[in-house]
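Working notes, structure below.
Apart from one protein chain that is not included, each protein chain of the complex appears where it belongs.
A, B and C label the chains in the order they appear, each numbered from 1.
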Amino acid sequence: MSGMSDLLRDLEHKVRDLEQTARKTGQNLETALAPLREEVAKLRRAEDDRQTGRQAPEKAGGERWERVGLARHPERPTALDYVERLTEDFTQLHGDRLYGDDPALLGGPAVWQGIPVMLLLQQKGRDTKTKIKRRFGMSNPEGYRKAMRLMDLADKFGLPVVALIDTPGAYPGIEAEERGQGWAIAESIQRMSRLKVPAVCAVLSEGGSGGALAIGVGNRVLIMENAWYSVISPEACASIIWKDAAQAPAAAEALKLTAPDLLELGIVEEVIPEPAGGAHLDKDAAAQALGEAVSRHLRELSSLRAEELLAGRAERFRAMGVFEER
Amino acid sequence: MSGMSDLLRDLEHKVRDLEQTARKTGQNLETALAPLREEVAKLRRAEDDRQTGRQAPEKAGGERWERVGLARHPERPTALDYVERLTEDFTQLHGDRLYGDDPALLGGPAVWQGIPVMLLLQQKGRDTKTKIKRRFGMSNPEGYRKAMRLMDLADKFGLPVVALIDTPGAYPGIEAEERGQGWAIAESIQRMSRLKVPAVCAVLSEGGSGGALAIGVGNRVLIMENAWYSVISPEACASIIWKDAAQAPAAAEALKLTAPDLLELGIVEEVIPEPAGGAHLDKDAAAQALGEAVSRHLRELSSLRAEELLAGRAERFRAMGVFEER
Amino acid sequence: MALEHFFRRSRPKQQAGNDLPDLWTKCPACKETIYNKDLDANSWVCPKCGHHLRLDAQQRMDVLLDPGSFEQLSGRVFPSDPLDFVDTETYPERLERAQAKTGRPEAILTGRGQIEGVPVMVAAMDFAFSGGSMGSVVGEEIARAAEAAAAADLPLVLVAASGGARMQESALSLMQMAKTTVALEGLHAKGLPYISVLSDPTTGGVTASFATIADVIIAEPGALIGFAGPRVIQQTIRQSLPEGFQRSEFLLEHGMLDDVVDRREQRAYLARLLRLLKPSARQQGGEQ
Partner (left out) sequence: MALEHFFRRSRPKQQAGNDLPDLWTKCPACKETIYNKDLDANSWVCPKCGHHLRLDAQQRMDVLLDPGSFEQLSGRVFPSDPLDFVDTETYPERLERAQAKTGRPEAILTGRGQIEGVPVMVAAMDFAFSGGSMGSVVGEEIARAAEAAAAADLPLVLVAASGGARMQESALSLMQMAKTTVALEGLHAKGLPYISVLSDPTTGGVTASFATIADVIIAEPGALIGFAGPRVIQQTIRQSLPEGFQRSEFLLEHGMLDDVVDRREQRAYLARLLRLLKPSARQQGGEQ
């Protein structure tokens, strides 16, 4: 818990630093500052709650909100933490060849526990500096366009795609909209649905809306035990329906966004168990479980022909949805 | 000739206007101003020459330089002049779905003398205002990326591609380089070489380097009698080799960039005759000749299967070049 | 994603709380009061200022298709409540209210019809139904329309109007983005045109799926179109948004649209385009 107030002090310092830099150099750093300020505010609320002995909102929520808390734990392993433990020779290929290189969505060929794959991953950053650089895992259109380019390479070289999903959502910014955020996500969904190679996706921590689905059109979709995957974050849902972001715990309950919920709804094939207390308590064990599950699905898919993979993926998503026919 | 000094006055006025606007609004209009200033300088030199009775450089050059002059004649029909005369229902489709809509490279489906086609065209502008808007026919990467998107549609709907080439070259600008001008041209060349439908290209006036070839990978490439097509403009060639742009007439001779030269070199299949004195003297007749030639080649290609079209285009360009084997 | 500011906004026409008699509508842009008959004759474009008023799905079909040519395809698929979603009220209560208000089971109407004699499959979202949000039923109806179009060798014209995904169906709603996308593959495989018409507003998961992977994408003038809602962006960047941000004209300039087409010219535009893209439709089409 004192770890948290250290982090808070750190972040506040960093924000002041950036604000000064912005003033001095006339640079517009708002894009970097905004999510950071949010983080600070969140931590400060939690810290206040702790000091005043008030019950933290995490406690007010049910089991689902607790899991959301675990999914966002500051020590939660990031995609690269898993990649470092599970792959060899990961060679990051940069850029969309159109506009830029997105820092939140990375990819390139690698060997996953002995299996050559094309890796796509969403990386949130591991400390303040990299969190800012990686926009807390929120991509601009360049990220999804890089992903599509790497899917082209995966198809050309017959490399199965492994997509590690971890994003609060696509970045909501002026430039993102100018460069077609919606278009990029839609095209990435379409491109992924057309892969002639196997695709295995795993939601590591947060699966935020279209920004997650953009690389989530797999033949198999797995999810870590304490990850969430939803059409909207609990906070945003709460502020729309209850007009109060503090109702996030209730929204989390209503949204049924946890791994067991998603398994029951048929959204995912498998829940990957985490060490007791969460993946952050034993990153090696968490990685081992993820690695084993992904490898197993890759092996199962490896015997299928391109047409079977295409048809299987299309049928999987075509069947999604619950309705009544009268 | 007084027409030319009118145009000069017009242009000078426009430049001053724009400069004022730029100062007042703080807008950076250099991109628009630069080619305009060049135009003014050129016209002013020509006007000075006329008034001092000095022989205009056009006269100093040989037949090739005269043709370059005709290709750049202010009354020369633009691509849209031909399109208006030869097509019905041209429906311009805008944008690259990535960044912007290039004003110099246009396209969309149309009916070409009764034949449904996907039209691509480079438009220079017909008056000062549209010339500036269309950057004198010089595209940014967005133009070539729009062309590729339309080629995708042409393939999907089985529409033959008609490409009307008229550009001094791709736009040389900071932003163009930032967004991968070279990459866009290369990819457009590649995309066009992969068309499963017939592609007929016609160089209308200027075929400037890679910016022209980007939409010049046709099964048939035609050229108007007084158009030029070259790896470099005579002026740029002269300033590199002779360190003197005024040697452009000599460079034009050396570059063998005229329609008859290109026919002899095997770069084009056919030279489309222009009315005596140049296309500007009878736009309808010029259009008639272009329309007939393009339609004839479209009809000839219409019976070929996709593989034949692909192979034919590849062989056509694979065979280009002159060398000795020892 | 971007629903929050739509739910509270009243619809321009014949809305509860509107103190004008049902025969008149106040234009939300120029505030002029206009006789509904005049609006109707003008495709619900304000004759004073050109503002394109929002249409419900049936009005959209009336405006888009040749009179009397519409045959409904959808309507047998009804929403359920797979998540037992409860907030300030239950999801079934919300649905019943929307159904009562619109007389429609969901936020979508699909069918076949003709545009200047060219036969098409057509789908129109209904913003009046829960902000046009996309849940399982909207996704299913769009998927079926796409598949029916491919089966019948017809082009598909789809008019989007949506605040995004249906929160009350959470991940199931998210999956409709992929479901609609894969269902459109049949049209692509058969070389059949798919044209998307974006109307005010089109945001969130609809902008990030089927609405923007069409062969040709046009928008109505002045429509709000984007992925993230303006409010969300403003909260993130803490700057005011540029003039015209996320409006059709802005998106055209940024290369995202094929064109912005006035509603009164859409039938002519679409008929021409469909004949151009599918030359065989040229024979089927009427004289116009």
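Everything that follows uses one rule, which is that a residue touches a chain if its C-beta (ideal position, glycine included) is under 8 Å from a C-beta of that chain, and two chains touch if they have at least 3 such contacts.
This structure is a prediction, so every number in the text was calculated from the model and none was measured.
Visitor: The chain left out here touches which displayed chains?
Guide: Per the touch rule above, the missing chain touches A, B.
Visitor: Using the touch definition up top, pick the residue from B:Met148, B:Ala186 or B:Ala285 that touches the left-out chain.
Guide: Residue touching the chain left out of view: B:Ala186.
Visitor: Just name the one of B:Leu93, B:Leu262, B:Ala279 or B:Val294 that touches the chain not displayed here.
Guide: The one listed residue touching the chain not shown is B:Leu262.
Visitor: Taking the entire complex into account, which one of B:Gly107, B:Gly210, B:Pro249 or B:Gly278 touches the absent chain?
Guide: B:Gly210
Visitor: From the list A:Tyr99, A:Phe136 or A:Tyr171, pick the residue that touches the absent chain.
Guide: A:Tyr99
Visitor: If the hidden chain were put back, which of B:Asp152, B:Glu177, B:Asp284 or B:Glu308 would touch it?
Guide: B:Glu177
Visitor: Provide the residue numbers of chain A that touch the chain removed from this figure.
Guide: 89, 91-101, 109-111, 116, 142, 146, 153, 156-159
Visitor: Touching the hidden chain in the full complex, which residues of chain B are there? Just list them.
Guide: 30-31, 34-35, 169-170, 172-174, 176-183, 185-187, 189-190, 193-194, 209-210, 213-214, 216-217, 229-232, 236-237, 239-242, 250-251, 254-257, 261-262, 265, 267, 313-314, 317-326
The working rule: only the chains that are shown with their structure count from here on.
Visitor: Which one of the chains is closest to the middle, using the mean of its C-alpha atoms?
Guide: Minimum centroid-to-centroid distance belongs to C.
Visitor: Report, in whole Å, the distance between the mean C-alpha point of chain A and the mean C-alpha point of chain B.
Guide: Between these chains, centre-to-centre, one finds 47 Å.
Visitor: Return the distance between the CA-based centres of chain B and chain C, expressed in whole Å.
Guide: 40
Visitor: Among all residues of chain C, which ones touch two or more of the remaining chains?
Guide: In chain C, the residues touching two or more other chains are 212, 254-256.
Visitor: When you check chain B against every other chain, which residues touch at least two of them?
Guide: 97-99
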